[in-house]
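Only one protein chain is missing; all other protein chains are in place.
Chains: A and B, in written order; residue numbering restarts at 1 for each.
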Amino acid sequence: MLTRENTVNLVLALLLLVAPLAANAFGQPFYVTLATRIAILALAALGLNLALGLGGLVSFGHAAFFGIGGYAAGILSSHALSYEPMIFGLPGTVQMPVIWIVAVVASGLVALAIGAISLRTSGVYFIMITLAFAQMVYYFAISWPAYGGEDGLSIMVRNQFPGANTMKPLSFFLVCYLVLLAGIGLFALIRASRFGAALQAARQNETRVATVGIHPYRIRLTGFVISAMITALAGALYADLNRFVSPSMLSWHMSGELIVLIILGGTGRLFGPLAGAALYVAFEFALGGLTERWQFFLGLILLGVVLFARGGLLGLLAGKAKHG
Amino acid sequence: MKTMLAAATMALSLGASGLVMAEPLKIGMITTLSGGGAGLGVDTRDGFMLAIKQSGNKDITVVTEDDAQKPELAVQIADKMIQSDNVDVLTGIVWSNLLMAVVPGAVAQGKFYVSTNAAPAALAGQGCNKLYFNAAYQNDNLHEAMGEYANKTNKKMFILAPNYPAGKDSLTGFKRYYKGELAGEVYTKVGQTDYAAEIAQMRASGADGIFVFLPGGMGIAFMKQFAQSGVKIPVMGPGFSFSQDVLPAIGDAALGAKASGQWAPDFDTEVSKKFTADFQKEYNRLPSIYAVQAYDAAQLIVSAAGKASVKDADAFRNELLKADIQSPRGNFKFNTNQHPIQDIYLTEVVKKDGVLTNKTVEKIFTDHGDAYAKDCKI
Partner (left out) sequence: MTIALALEQLLNGIQLGVMLFLMAAGLTLIFGVMGLINLAHGSLYMVGAFACATVAAWTGSFWLGLIASLACAAAAGAIVELAVIRRLYDRDHLDQVLATFALILIFSEGTRWLFGDFPLYLDIPPLLQGIVNLPGDASYPVYRLAIIAVGALIALGLYLLIGKTRLGMRIRAGESDREMIGALGVDIRTLYTLVFALGSALAGLAGALVGALQSVQVGMGEPVLILAFVVIVIGGIGSIKGALYGALLVGVTDTLGRFLLPQLLALFVDPSQAGMIGGAMASMLIYVVMAVILAVKPRGLFPPAHA
């Protein structure tokens, strides 16, 4: 069905594909890199949007999962390149699919632990406890000497994906783009599923959900873990994009930026994260080129969006969301 | 067509007089111009641009961008400068963690990188690269010098640094030369601003000297609190702990602190005096060591650009290696790992005409290289 929102979504998806193809054709590979960054940040925010948009769980600590994904890529590839086995004698790898699985599983386990404690709280407590957990992971990464500490970890050669030369900007972009589309598909499926309905119901009316026999705590915990896994997958791609991972991926500014992306695009919307990421990267790029004080103006713009443009970019383009 | 012809004639005439045709050279400067660490980046940029301006070389262009002290942003800017702006040489990064994010990718894409400050061990030993030069030092150097100096004056040192790689390198470098006893070795949280607990430990430890490596705001906080605590143990540290960018904020609490450095504003050479005067005239403040390092990095690039085309990487590299510059620091040449061999001095914080500054006391090391050069195979 071609509603107004679907049209906007389709245009967005096509634009993100066509722009880098054109840039590549005109010999401007940097814009391909920029588009890749948009796709990856969109995926990270998409993960958070599952918890935040559908479940109403304002996690201020998703940078932890983003960073865990990044470190999965960095650590596995560094072991593969140095031929040093990791703990239990396991070998490293430079194959992206394997790295992704490790990233998703590792972050899922951490999210299970963090979520199990954090979800006992709600509202503003939840915001702050997730923030604090992310800070804990951050300080751990900074002080733990094995993988570079604050200096981070370089990935000398981008990890490999079967059938693609990932060192070529366009090939790597296409990998990320497909993963993003798959992520959006998954999000749509979840939203339409019974689980998704329960997750949204738990946000809107906890008591009613409980009375029909659904345990909101378990529903939320499941949502939180899936959300963390998607963000971690994006983290692994982000490390490969930069060929570098460092604790700054885990910092609370990163958590803040992920929230910003969602709100810029439109909270809870299927394509909100993509719209938000595109807008944010464009702001950063354009303002950064114009003035050293770009953070000042970025702040003003964000403030304007919160105060006057509720619903974000998609709210402006496609009207109000149908799913409250 | 007309311009091409003109260029060709010019090349001919220059060639006849034994000079290479001046080719355009584009430099990409990535440095920290916003956020808490901006002071260092501003000094880096200003020192660098001063040398470019003085060279009068119209064929050199510099594009500058702010990395906001974020590694991801630095990588993104580097990609843009390489892929879109087509720069030939990159430079300007202040912090080791940002440098580690940018340099491997930049040299892999065939670009030169001349570091104005950060010099992690990882790029000085086995990880060295033909296209990577460091015009500042190797991260360990200034700490090593303080270790050497402490041998003469102290028997029981208390040493302290933040708990991150540069901090560990610092204490390792210090201990590489210091042979006495340690009263304590403490690693503090990165960004920590209250050192009361550590100062209490220092007092109780019976140390006769304290070595601290705390860059930026951490050092300011430590020195103030140390002075307020009434503990009377002498403090020393690497030059950046008492550099011109932090001294005004520390105030008189810094008086008497000993530090190591490759340069101080009171250097009694023509080159140094002229540099200091020019910098003050241009920017109306005293230059810091970051400005000197960036000034030299720019001089190096300018000197090489005058003699070889950057398109011929081997020739350009050979010209850089000659280090044919007049450094405010004095003797300057490159080691086999393309890091400096230079003298390192002891300085002391003094007040001169009401302004806090560093005074040179003595030379600690002559022609000092680094511990990693032997592992570098280029």
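Basically, a residue touches a chain if its C-beta (ideal position, glycine included) is under 8 Å from a C-beta of that chain, and two chains touch if they have at least 3 such contacts.
All figures in this text were calculated on a predicted structure; none of them were measured in a lab.
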item	value
Interface partners of the hidden chain - shown chains only, full complex considered	A, B
Which of B:84, B:229 or B:336 contacts the chain that the document leaves out	B:229
Residues of chain B (touch criterion as defined above) contacting the omitted chain	34-36, 38-39, 42, 163, 168, 171, 182, 185-189, 191, 193-194, 196-198, 200-201, 204, 216-218, 220-221, 224-225, 228-230, 245-246, 248-253
For chain A, residues in touch with the removed chain	52, 58, 60, 117-118, 120-121, 123-125, 127-129, 131-133, 135-136, 139-140, 142-145, 252, 256, 259-260, 263, 267, 293, 295-296, 298-300, 302-303, 306-307, 310
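As a working rule, only the chains that are shown with their structure count from here on.
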item	value
Mean-CA-position distance for chain B and chain A (Å)	36
Residue ranges of chain A in contact with chain B within the complex	28-31, 33-34, 37, 139, 142-143, 145, 148-152, 154, 156, 169, 238, 242-244, 246, 248-249, 288-289, 292-295
Residue ranges of chain B in contact with chain A within the complex	33-35, 65-66, 68, 70-72, 75-77, 79-80, 83-84, 96-97, 100-101, 104-105, 108, 120, 122, 163-166, 168, 187, 189-190
